[in-house]
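Have a look at the structure that comes next, please.
Shown here: the complex without one of its protein chains, the others still in place.
Up next is subunit A:
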């Protein structure tokens, strides 16, 4: 039985719109210019602040997702026209279809396609691009986003999963130099394709909130580490030596890397920390506690060492065969378990009382 939605009072229409899923809103907006205008006006008045718009361009396939409370919904696809099952008339450079609960647009030009769907969804929902998810073939999107929107990207996920024989070193170098983002995540989907052993980076990294190098961190030198301006740094497959790590700790004690709160290096090299206690003045040993990472994960430590910066700020250092971790103890609430356990708590660091 049809329901004449446009004949309902404004307050009812707003309530119905607010109950729709993001993909349903985008699909409904394709019904008519009039309905699109109504939906657009709704989101101009009520910006969906908790929605995170993600632009994805991986393996030259584009799509736009909306993430809300951890739930991710694709709202629009941009696919190459060669993937159409049957020939269809092209209008304005694309063919519009509907599949898997959302609109799929087939373009002759893939770059135009992703740009067009991002423009459409951001305009409709009154949102900026929050996360950019790309591989080597999507490197160009960094420059485009920087030009296209005033607001800085919050998160950039870089996948090393392209089947094409592009220069991975060049792509990563470009990404590190040009990414203006709060969180930079370098991810790995295909273990066979990594940056070369000779890759080195001589530029600046940061300021950012988080740098997460999830693969091939061998290129991160002591000099890189000292110069990264980030609150949280995770480097996997690091090739830094123990003397390098001691040099970094001395740099931190002297006031270097002042914004750093959490550093974790997963080491690929042989580790021997026997000299640690001789190298630094230790305030406390065998400290236990945890540091809250993302999405409910945390770093737990049982044998931490407490050291102090020249200005009095303390840090716990935890190390083992594979890891070297620095956690900075800021604030008065390092023992406050209740506050630490609260959802969205600012307290990331917890020390257990003995």
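In the analysis below, a residue touches a chain if its C-beta (ideal position, glycine included) is under 8 Å from a C-beta of that chain, and two chains touch if they have at least 3 such contacts; residues count from 1.
In this text, contacts and distances are computed from a predicted model.
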| item | value |
| --- | --- |
| Per UniProt record, name of the chain withheld from view ["Skp1-related protein", "Yos1-like protein", "S-phase kinase-associated protein 1" or "Protein YIF1"] | "Skp1-related protein" |
| Touch criterion as defined above, residue of A:4, A:70 or A:87 at the omitted chain | A:4 |
| Where the missing chain touches subunit A, by residue | 1-9, 11-12, 15-16, 19-21, 24, 27-28, 30-35, 98, 101, 103 |
